[in-house]
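For reference, the structure is listed below as structure tokens.
As you look at this complex, bear in mind that one protein chain is not there, while each of the others sits in place.
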Amino acid sequence: MTLPQTNFTPPFNITRASHLVFTCRDLAASRDFYTEVIGLKVTDETATTIHLRGVEERAHHSLTLKKTKDQAACERVGFRVFTEDDLDKAKAYFDGKGIASKFVNVPFQGRTLHVSDSAGTPLEFCARMKTLPRVQTRTHEHKGASALRMDHYQVLVPDVLDAAQFYVDLGFRVSDYICVGDERIVGIFLFRKNNPHDMVFLTRSGPRLHHFGYIVQEMHHVVRALDAAGNLGHAGSIEHGPGRHGHGHSYYVYLRDPDGHRIELLLPAVQIIDIDDEPMRHDVKGGNTNLWGLPPPRTWFEDTSPLAGAKIKSPAVEGDPFTLEKYLFAQRAEAPSEAPLKKRA
Amino acid sequence: MTLPQTNFTPPFNITRASHLVFTCRDLAASRDFYTEVIGLKVTDETATTIHLRGVEERAHHSLTLKKTKDQAACERVGFRVFTEDDLDKAKAYFDGKGIASKFVNVPFQGRTLHVSDSAGTPLEFCARMKTLPRVQTRTHEHKGASALRMDHYQVLVPDVLDAAQFYVDLGFRVSDYICVGDERIVGIFLFRKNNPHDMVFLTRSGPRLHHFGYIVQEMHHVVRALDAAGNLGHAGSIEHGPGRHGHGHSYYVYLRDPDGHRIELLLPAVQIIDIDDEPMRHDVKGGNTNLWGLPPPRTWFEDTSPLAGAKIKSPAVEGDPFTLEKYLFAQRAEAPSEAPLKKRA
Amino acid sequence: MTLPQTNFTPPFNITRASHLVFTCRDLAASRDFYTEVIGLKVTDETATTIHLRGVEERAHHSLTLKKTKDQAACERVGFRVFTEDDLDKAKAYFDGKGIASKFVNVPFQGRTLHVSDSAGTPLEFCARMKTLPRVQTRTHEHKGASALRMDHYQVLVPDVLDAAQFYVDLGFRVSDYICVGDERIVGIFLFRKNNPHDMVFLTRSGPRLHHFGYIVQEMHHVVRALDAAGNLGHAGSIEHGPGRHGHGHSYYVYLRDPDGHRIELLLPAVQIIDIDDEPMRHDVKGGNTNLWGLPPPRTWFEDTSPLAGAKIKSPAVEGDPFTLEKYLFAQRAEAPSEAPLKKRA
Partner (left out) sequence: MTLPQTNFTPPFNITRASHLVFTCRDLAASRDFYTEVIGLKVTDETATTIHLRGVEERAHHSLTLKKTKDQAACERVGFRVFTEDDLDKAKAYFDGKGIASKFVNVPFQGRTLHVSDSAGTPLEFCARMKTLPRVQTRTHEHKGASALRMDHYQVLVPDVLDAAQFYVDLGFRVSDYICVGDERIVGIFLFRKNNPHDMVFLTRSGPRLHHFGYIVQEMHHVVRALDAAGNLGHAGSIEHGPGRHGHGHSYYVYLRDPDGHRIELLLPAVQIIDIDDEPMRHDVKGGNTNLWGLPPPRTWFEDTSPLAGAKIKSPAVEGDPFTLEKYLFAQRAEAPSEAPLKKRA
């Protein structure tokens, strides 16, 4: 297997992962979670829809919650393109490829183009959104994690190379990739902005949205968020962490919102700009891949947000992730009660 | 059940939990763990013994490691008394009670009195220890958690009221206690110093040393310790946390040293001084008792350090702790893959 | 000069610095400062009086603000004694010494004894105060610095040895003292609680209250307080810092409340308990005494809160403090524009 090659003269200019549209069953519960624990700010609110943004964002919204009576899902995965002209180039590009796309009207956004990626993820692109003053310095008005800004998406797909190809054709670069055995690439991290990432693909049946990440400024903001979760009835939302990823990645915690949508809070990632800052290969050999922190539980590997309208396919090879459950079983099945913990796998 | 009543005119003046003596099978591995991850400073070192202290401590040692070829154990649980005179009063007190005690010579310590508490925990008391300049401001020489000072011990005993009575007779106050059902007290937190705790008893077969705690200054010191653990081959030592205790207690992480001895790193606790700052009752009703963070794994409930020479007895009623394993099973046994996590018990 | 010797069998048991009574000219402005910047909680409030406490305190108040039309002042400097019996012993002790004292009624407090120390500082002692549940874990309700608890007082007096003698007679220990030249002691730090300090004396005309200190948990709480100050019109209240004291002391920032009363926010100090943890001598030789941070400005040396009813006397030898103004003058008077800063004195 070889990595897809970046197209340095993309047909149009996507600049960043920017906003998500979710459906949820209990708007009040979700509002409480995102404002009190995550610390997002409500910028618009009706009986059926809430728009939220991070405290650093000038853009009107990075998360839109819509009330549903059906199963909660992710309706759209949003990216920014740089100019209005890029939207027209995008339309022409997709038309030329025979990929269905259409312009739609979305409140608080400029012209918005809907399309699905090669894996079936429902995307939308826009160049403009209503702006508001940043409030990142008004820390006396912040709550919970004081989440700064939307950072990235992780989507599970049956074929990560195929999924990634769609994006590298559009100018995304690969920062990291994960291999199992000699040659099988099972994970690819893609970015457009300098402080990656924007889109991450891992191999499992899909397309399904695994999680989205918001940047927080310092680790104590994570702690404050978890205190808020504990005090306000959201302690059960903490699924995994706090911990530190392996592969040179950041500190994290994963929470599940009241509908089960998974959010990662993470510290700012490294900066990647230079052309000679080449993709890093990480080989997974079983065992815990974190720098520290227990492995993720089964729910982390299995549970996802459905992507509206996407048709699920299975991968050629099913993975066998090293879960927290396996880790704990190995600890206890073999360790006598007064011996040290086993060295981790 | 009623709490034992504090004796405000104790027979002698114990001032604080101060030092532990452990045996371990691989001195070099333990040295690496305690200096690089926990951040203790070596104050004396021979082929068979290492003395360590926290960066804030003027006392020569708060942890003594002795090489053994046998099973690693805790040899002594140390407390300070205020003056040499208190040692003589202590001897007279134990003699009067018919409790065996004897003076012994311990390197770097003044006269030292050995005795066992009513549960069988091997104790030692001294009034003086060699002193050294504090190094807490020399942060450029700090490593890992920069652990400041020894804080408290937790010992498992079959009868917490009986165990606590020994200490309240000696002037210890109760800060908190844990009840199951209407009246059964299963945990007691005891203190002499203003920034508790000094000794904690929980109900299980014992006496066995569950853990000892060192204070760290800020949460980022915990993070730095865990980074060090991850980078230096000690990631498997992380057993539980980081998280925040319930009951108004502090942030924590529990690690297991190379011999399985369990250390808690925690932030400074509240200050308890006033006589009207009365014991807090906490009722445990099953489920996770943390303010946030997953429940402790089975190893946390089951594994301990043996106390040298102690005879183990079982409690009248066996507990049924809510383990991480039970929590995960409950999550997964019932939750469909695209539903939210269950509300925690 | 020699340090006064601690009286280890004091006539009654003072346990800690506990509460202050201030007058202020604009209650609303002071309320805003103490709740939004410092993070204290209002526990009682009338048109003329506000009671506040730190988020960790069970005691009803550690700061009482009373409206005045006169010059703002400090009315009382409060300490806790351990029991009601200690109050009676205190009364007998002062009577025996011919020191005027009287019992008074103070809202929310048990019996309260008024007396002045040998320097003229108006004190009050009580053993009991109404209690309330701690709120230190409810961080989602915290503001500004989330100040935990009252810590210590610093009083300027013309004769520090005389002032300290009053306290060491009552069982206070000396943790540190500051010398100028060979033998002149100009500062003494005194404590009763394990996590000092309680009372600090520096040599200047007095008695005048220089500042009082509240403990904060971590440095980022200081930063949040300063952000709040900046956003809410209190940026001018920041007089000195953030910085780190020399002499092994903690991180600090000094602010002036709307009436000019000076508050220090500081991180938890070291623990001092052992009898062999002997007083540390620090020799001041001119220049900046901070471990880092610019020297304090003239206002920090000169401005104080008057102590109600106290008669001001001058010291035998006037000091000549190294101010920020002197430091800056030395920098600029001699350094050419493209040379490095001068090495600090």
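As written, the chain order gives the labels A, B and C, with residue 1 at the start of each chain.
Note that in this section a residue touches a chain if its C-beta (ideal position, glycine included) is under 8 Å from a C-beta of that chain, and two chains touch if they have at least 3 such contacts.
Owing to the predicted nature of the structure, the values given are computational and were not obtained by experimental measurement.
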- Among listed residues A:Ala92, A:Ile273 or A:Val317, the absent chain is touched only by A:Ile273
- Among A:Val77, A:Met219, A:Val284 or A:Leu307, which residue is in contact with the omitted chain in the full complex? A:Met219
- Please identify, in ascending order, the residues of subunit A that touch the omitted chain? 8, 15-16, 56, 58-59, 80, 82-83, 127-129, 131, 134, 136-137, 148-149, 193-195, 217-219, 244, 248, 267-268, 270-271, 273-278, 291
- Task: Kindly note down the residues of subunit B that lie in touch with the hidden chain.
- Result: 36, 137-140, 143-144, 218, 220, 224, 227-228, 230-232
- Message: On subunit C, where is the contact patch with the chain that was removed from view?
- Response: 71, 219-220, 223, 226-227, 229-231, 235-239, 242, 244, 251, 256-260, 288, 290-294, 297-299, 302-306, 324-325, 328, 331-332, 335, 337-344
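Rule of thumb we're sticking to: only the chains that are shown with their structure count from here on.
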- Task: Report the chain whose mean Cα position is at the greatest distance from that of subunit C.
- Result: A
- Note: subunit C sits from subunit A at a C-alpha centroid distance in Å of 49
- Message: From the mean C-alpha coordinate of subunit A to that of subunit B, what's the distance rounded to whole Å?
- Response: 40
- Within subunit A, the set of residues that touch 2 or more other chains is 220, 227, 230-231
